[in-house]
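Following this message is one structure expressed as structure tokens.
One protein chain is absent from this view; the other protein chains keep their places.
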Amino acid sequence: MENREKIIEIANKYRWEIGENIHDAILESIYSSASNITSKVVNKIGEKSKFNWDKWIDKIVTGKLTGFPIMFVMLAIVFWITISGANYPSKFLSWILIDNIHPYLKSLALSLSFPNWIVGLSIDGAYLATAWVVSVMLPPMAIFFPLFTLLEDFGYLPRVAFNMDFLYKKVGAHGKQALTMTMGFGCNAAGVVATRIIDSPRERLLAIITNNFSLCNGRWPTQILIATIFIGGAVPNYLAGIASSAAVVFIALLGVTFSLIVSYFLSNTVLKGEASSFALELPPYRPPRILQTIYTSLIDRTLIVLWRAIVFAAPAGIVIWLVSNITINNISLAEYFINWTNPFGFFIGLNGVILLAYIIAIPANEIVIPTVLMLTVLTNKLSGYGSGAGVMFELDSIQQTEYLLRAGGWTLLTGVNLMLFSLLHNPCSTTIYSIYKETRSLKWTMISTLLPILMGFTICFLVATFWRAL
Amino acid sequence: MIYIFLLIIILMAIVLLQQSSFIKNRNKNYQKRLVEDSLKHIYDCEHKKIDSTSLSLSGSLSLSKEKTTKLIQSMLQKHLIKTSGNKLSLTDEGKNYALQVIRIHRLWEKFLAENTSVQEYDWHKIAEIEEHKTSIENANKIAAQLGNPFVDPHGDPIPNEKGELIFQETVSLNEVKENNFVKVEHIEDEPKEIYQRIFGYGIFVGSILLVKKKSDEKIFLELNGKEISLSIVEADNINVSYVTDFISEDVIPLTSLNIDESGIISFISNGIRGQQRRRLLDFGILPNTEITARMKSINNDPTAYEVRGTLIALRKNQSDLIFIKKKEV
């Protein structure tokens, strides 16, 4: 025992004599051994080949004129493949899980004479919400993540961080935040987990908190649907397509702007400090291994995120069914809530249906629109749509959806504000859970959750007020 | 409506929870803080061999006479200090306590310097607050995480757990004769304005300076191949030790390399510390290494450098602090 203490004491004495540079000295000695060995065993045969692919690619993807266009084209291609490619498998899954299995389960349960409320709770509630989340979430993620991983394996993503760093440096963040933000376009939960690539805790926290400002996969369809109905409907027919896509792109860019503004704000207040270490390795380009990438990213990213979503979807489905089916004096809880919150909803240019939908559809942004439609039918006593209280549905034709929403009292302002609110609201429960897991801090989880929603309320209120004043 | 209502309730609950414990502890914490700051003041005076009195204490804490007297009474009761005439001095217990607070303060400064991106001039401010809040166990944890450091980023010794500390022999920069190489050992962090100006010149603890010329108001120095001049007041806040085995070289910062130009790294300034420095060393960016600028990002920052066969992108604020000898083509 004494000897051991003595050893440590002596070590401390030496430490004082050697001073603080010991780490430098040790690494210098390691590297001098390394270069010594390398010079013995590595031989360069012939001249270095005249044409260097890596340099050539780097010149183009980081070029002053070519860098940015290539980045945007790449991003656009990834999204185009994701959205158009996910369409068919999504329809297929929804055909199986929602159009076939759901009625089958229901009739089976009824034929076994289960009580109505059990059928409603488990099949219309839990099962349907889960089935919905799986069918709308799985295909786009199964396409987006492998594509993203392929770009990463190829070596392109570090170059994106290199190109974008000047923006992030200005707001006190790390260039790699560009990557986690892009990942967030696919799924915020995955984006939050991906912030592990950022070494320093402060910059990582910035990336986590602002990830929700990336419009995720679950919100694109909402944006597109609402833009098509309300923005497209507000301009002459021949401009409808352009105007509605421009609106969606504008919202996405607005999200990017907000993520930068919030980063700037945070790094000048609570998370004070200057972006510290930025030593970014730009690895050599390598042809990606397509099959393996698809396999691993499917297993690792898609299934993990999907699992987290399902865990939250089933209970939320139960809540959705309960609030629409528990009635007091023949009026459902949902209607009470909606009537009660309508004034506030009006105040910020939305309505009670939207507010309720965003609360109970917290597991996934994908089920917001089906919930909105169901609640609209429920509160306006519209007949001929959907299959009963608490059963989410979607309509095949945009015209019908439009008719339904307008019958629910929606205007252009509601549409615009829903698009804004869809960008600026609390992250879905999967993301909140991931934020907690990554930060291990209730405080930061709360901030990441509340900050966007407060911003959403403020901005929707401002838009509504100005709109009505004009 | 209920939505925002719920959120407000949650927010208020958090604030209230923090507030209630805050108010309860506030008075206690305030007293603790006063005691600790007084002990630090008396320790400081003893170290500088000047007398500390009730007057100097009330000045240093900006506290009224009556409150100071009350404070001294309570510290006497706790056997932290003793008085002889006007003069205040620490008991052994008080000295240990003072050293403990100093240890926590300096560990915090070291932590802020090494592991966070908080700016130099904020270290002291934050450490002043944290020194009263950090428990000894947590201080030990910080120490362990930092590899049990001996010196804080200003060059002041950090007492160990037992309160022992080692002082280094240094001289004021003003006392150094012309044509001597010196190593910066300590930079006084107060007053803040002067401190800010000193690191604005690029002088850090560990920097090597050559004293070239001295006049009545100014001292002319060479730092990293550049000539700078300091006022006597500024130089008075810098303590140095002599270095003998230093060879002066013509160095330029890495930033001044154009694309496809190469240099040999001469040294990395001590302005890069902690994690940042370790990361660079891990990449093999260290003295006597060849480094070539390869490409600049849009806006010219960051720049990618080729080192030992790999491309590493560095921001300008880092490459400004890496010094090289340019390789002639």
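Just so it is clear, A and B label the chains in written order, and each chain counts residues from 1 on its own.
Keep in mind that, in the parts below, a contact is a pair of C-beta atoms (placed from the backbone, for glycine too) under 8 Å apart; a residue touches a chain by one contact, two chains touch by 3 or more.
The definition used in the following text is that contacts and distances are computed from a predicted model.
Q: Tell me the UniProt name of the left-out chain, picking from "NADH-quinone oxidoreductase subunit M", "FeoB small GTPase domain-containing protein", "FMN-binding protein" or "ABC transporter permease".
A: For the chain not displayed, UniProt's protein name is "FeoB small GTPase domain-containing protein".
Q: Which chains here touch the chain that is missing from view?
A: A, B
Q: Using the touch definition from the top, which of A:64, A:196 or A:468 touches the missing chain?
A: Considering all chains, including the one not shown, the answer is A:196.
Q: Looking beyond the chains shown, say which of A:27, A:361 or A:460 touches the absent one.
A: A:27
Q: So which bits of chain B touch the chain we can't see?
A: 115, 143-149, 275, 278-279, 281-284, 307-310
Q: Residues on chain A that touch the omitted chain in the whole complex?
A: Counting only chain A, the missing chain is touched by 3-8, 10-12, 14-15, 17-18, 22-23, 25-27, 29-35, 37-38, 40-49, 149, 152, 157, 179, 183, 193-194, 196-197, 199, 281, 283-284, 286, 289, 292, 295-296, 299-301.
Note that only the chains that are shown with their structure count from here on.
Q: Chain B touches which residues of chain A in the complex?
A: Residues 12, 15-16, 20-21, 23-24, 27-28, 31, 34-35, 55, 58-59, 62, 64, 67-68, 162-163, 165-166, 169, 175, 199-203, 272-283, 337, 340-341, 343-344, 355, 358-359, 446, 450, 453-454, 457 of chain A touch chain B in their complex.
Q: Name, in rising order, each residue of chain B that touches chain A in their complex.
A: The contact residues of chain B facing chain A are 1-4, 7, 10-11, 14, 116-119, 122, 148-151, 160, 166, 206, 268, 275-287, 289, 294-295, 297-299, 301-302, 304, 308, 310-315, 317-318.
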